[in-house]
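A single protein chain has been omitted; all remaining protein chains appear in their positions.
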Amino acid sequence: MEAFVEKYTPPRIDGDFEGKHIITVEQFNRSDLDIIFDATRKIRRGVMRGEHGIPNLCQHKVLAFLFFEASTRTDLSFQAAMSRLGGRVVGSSNGISFSSVYKGENLPDTVRAAGCYADAIVLRHPMEGATYLTAYYLDLLRNQIGSQPVVISAGDGIGEHPTQALLDLFTLLDVTQRIDGLNITLVGDLKFGRTVHSLAKLIGLYEAPHTTLNFVAPPSLQMPQKIKDFLDTRPVKFTETDHLADVLADSDIIYWTRIQEERFENVADYESIKDAFIMTPDVLAKAKKNAYLMHPLPRKHEMGTPADHEILDRDPRSVYFQQMQNGMYVRMALLAKVLGVTSI
Amino acid sequence: MEAFVEKYTPPRIDGDFEGKHIITVEQFNRSDLDIIFDATRKIRRGVMRGEHGIPNLCQHKVLAFLFFEASTRTDLSFQAAMSRLGGRVVGSSNGISFSSVYKGENLPDTVRAAGCYADAIVLRHPMEGATYLTAYYLDLLRNQIGSQPVVISAGDGIGEHPTQALLDLFTLLDVTQRIDGLNITLVGDLKFGRTVHSLAKLIGLYEAPHTTLNFVAPPSLQMPQKIKDFLDTRPVKFTETDHLADVLADSDIIYWTRIQEERFENVADYESIKDAFIMTPDVLAKAKKNAYLMHPLPRKHEMGTPADHEILDRDPRSVYFQQMQNGMYVRMALLAKVLGVTSI
Partner (left out) sequence: MEAFVEKYTPPRIDGDFEGKHIITVEQFNRSDLDIIFDATRKIRRGVMRGEHGIPNLCQHKVLAFLFFEASTRTDLSFQAAMSRLGGRVVGSSNGISFSSVYKGENLPDTVRAAGCYADAIVLRHPMEGATYLTAYYLDLLRNQIGSQPVVISAGDGIGEHPTQALLDLFTLLDVTQRIDGLNITLVGDLKFGRTVHSLAKLIGLYEAPHTTLNFVAPPSLQMPQKIKDFLDTRPVKFTETDHLADVLADSDIIYWTRIQEERFENVADYESIKDAFIMTPDVLAKAKKNAYLMHPLPRKHEMGTPADHEILDRDPRSVYFQQMQNGMYVRMALLAKVLGVTSI
């Protein structure tokens, strides 16, 4: 499946979203991001005010869900996004995966089945390259049935999760009002975490001068060289450390993620570092008064105990619930754009 | 999770449903019930006539389903209710439970995720107190994201199932046209059956003078003292027996439920009583000609064999299918009211 990452090149957006597959953040430039974020703000305002135009934007349109891997948040927020645009949702994560396993079906045929019925497909798959493969076969299908179904990635393996990165950057801009000159600290498993890969790249693509990314991870889980090479070509600086204390007091944004025990070869290595990667009220106390704490959720022990959650959740610097809700609005904007809506 | 039953107090309705969590029948008074039942009748008439106004009542609104326990009837009827109001449904029972188990997620975060995307949540959970917990955390979320998602209980553990009690009482009033002076007989496992707990309390809250509740159960499965204490404070009488024959001939309503073998410490105890708790055509023959037989469904051996079902189903006194259908209409009324619809 990874072969399709080479075989298929996602189209650049360059101001025109209609009919384009959404696979990687690398398809976007600064201007594309501004278009999506402007649309997101308009849609959010419209939903909050109960404007009548919003639920008419995607009437007639059908979105198929192919989730070969469970994801409460991504699943629910895409469903809610399409529903609030007036569009329809078909398919269900378990229905699809069970059926396919049962019949030993192949992915090229399954995605083309969905493409025969729907205007767009949201795909989540455990294997890297699954979205590239889907885009490749949907393009073939266009020749056979005439219509133009698009695929939107909802995460494939350790590959990308572009809509998560979009909602992260939108939220970051939303709370800070500016990105130029910020100190943005990404913490956790930076080697395998696709969320932080996509976000780091997207910040690079946003072309924010004087912005610094701080990568805080255990030495064995640092940001991949590929991402760092990419950032070297962009107007953004980055630092690396395994001590949060080195950068915490200067951070404007603290983006927290989980470190999984399974990533370590032996338990002792994990035990030796894990306490340094747990966000608690005591840790947050050392951050700036006007910093913001983000997290892609779901969270586990990396944000301490349930009692810690209670305290962190009430801290005005914690914006992960806004971040979660923005996910729906960003996905509304993206769906509307790729489905050809021109009025937002 | 049970701790939240103490920690969170559900709001009384007192004539104003908008934005209120629906957790227990104790939130309703007589006047609230009359409002819901009036709305139910209007909606039922509207749906049957295909009135155009009904599918516009909840346009723009999204209802999230969090079912951590399967329930064909409750799930389908809530889905149909929201759909017939023009609203949208997101989430799926298995999707959610699988996903949450998979990621080891905690309930406070899952319900807040749904609350970020939806206007209301229908929650079904195997543990008592889950709905109280949900209401508690949704109230916290209001401070963080500004919007006001509500939770409606679709049953939590051996706790309550308030919409089942509402549809039961609605059906009872619908077929008898009055409740004052009726003899209402509840049969089966009255100790663990949440359906009968909620219904008994709701009849008490309806303030129907001269109404008598007859509790028919094996001695070890009688109505809990807590419920009886509650009824002592209300204008309703009750009797207790383990012999249906004591009350059958005088009963206006016979509400039948199942007794589960697992509730008995040894099989012999169960075997000794089970035949007395099976409704068959022969038993129904001894009831009044104008009595009504109700059952919350699904049913198993407690209504005899499939051949017995065939005969019971054709008896005009059997109203459990109407009861099932009324479930959809009552839920439509309740959803419309908590979502702020003022026109019904």
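Remarks
Chains here go by letter, A and B, matching the order in which they are written, and residues are numbered from 1 within each.
In this section, a residue touches a chain if its C-beta (ideal position, glycine included) is under 8 Å from a C-beta of that chain, and two chains touch if they have at least 3 such contacts.
Everything numeric here is computed off the predicted structure, so don't read it as measured data.
Residue A:T110 is the one among A:T24, A:T40 or A:T110 that touches the chain not shown. From the options A:R41, A:R88 or A:K288, the residue with contact to the chain not on display is A:R88.
The missing chain lies against subunit B, touching residues 48, 50, 54-55, 67, 70-73, 75-77, 79-80, 83-84, 89, 92-94, 297-300, 306, 309, 313-314, 318, 321-322, 324-325, 327-328.
Taking the complete complex into account, residues 59-60, 62, 64, 88-92, 94-96, 98-100, 102-106, 108-110, 112-114, 116-118, 140-141, 144-147 of subunit A touch the chain not shown.
To be clear about the criterion, only the chains that are shown with their structure count from here on.
Here the spacing of subunit A and subunit B, counted between their Cα centres, is 40 Å.
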